[in-house]
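Left out: one protein chain. Kept in place: all the others.
And now, chain A:
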Amino acid sequence: MGTLVYYSSTSENTHRFVQKLGLASVRLPVDAGSEPPQVDEPFVLVVPTYGGNGGKGTVPKPVILFLNNPANRRLIRGVIAAGNTNFGAAYGAAGEIVSAKCAVPLLYRFEMLGTDEDVANVKQGLERFWTRSH
């Protein structure tokens, strides 16, 4: 079973979702000036998109810095995207971008803090995902 790596701004929305999952996780620094962590086991990335237009700046800087390290990038297995359907085509866009760039599947999308249904889906889904693929 791998781990989760996630980014959450000071709004703490994604942080709360990950807390509800109750799974092992690594939080990326909020501040883009901090050194990104290095992981040593396969992980699924949880990344929010906040009000972007799908263009530059859609993927949070700390996520880019983290993935720029080839040792981290080698271990990414999938992406979960957070967002808000009100942002149209940009809903969860950061997840799509990372999925395409790293050639890993976009596993799930949820809105804002996620509902109980989302938490249950992701928990069960990840369990199956890790047993099936690793």
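What we mean here is this: a residue touches a chain if its C-beta (ideal position, glycine included) is under 8 Å from a C-beta of that chain, and two chains touch if they have at least 3 such contacts; residues count from 1.
Quick note on the criterion: contacts and distances are computed from a predicted model.
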Undepicted complex member, UniProt protein name, chosen from "Ribonucleoside-diphosphate reductase subunit beta", "Aspartyl/glutamyl-tRNA(Asn/Gln) amidotransferase subunit C", "Gonadoliberin III" or "Amino acid ABC transporter permease": "Ribonucleoside-diphosphate reductase subunit beta"
Interface with the undisplayed chain - residues on chain A: 9-13, 16, 50-51, 53-59, 61, 64-65, 67-68, 70, 73, 78, 81, 84-89, 91-93, 96-97, 99-101, 103-109, 111-113, 115-117, 121-122, 124-126, 128-129
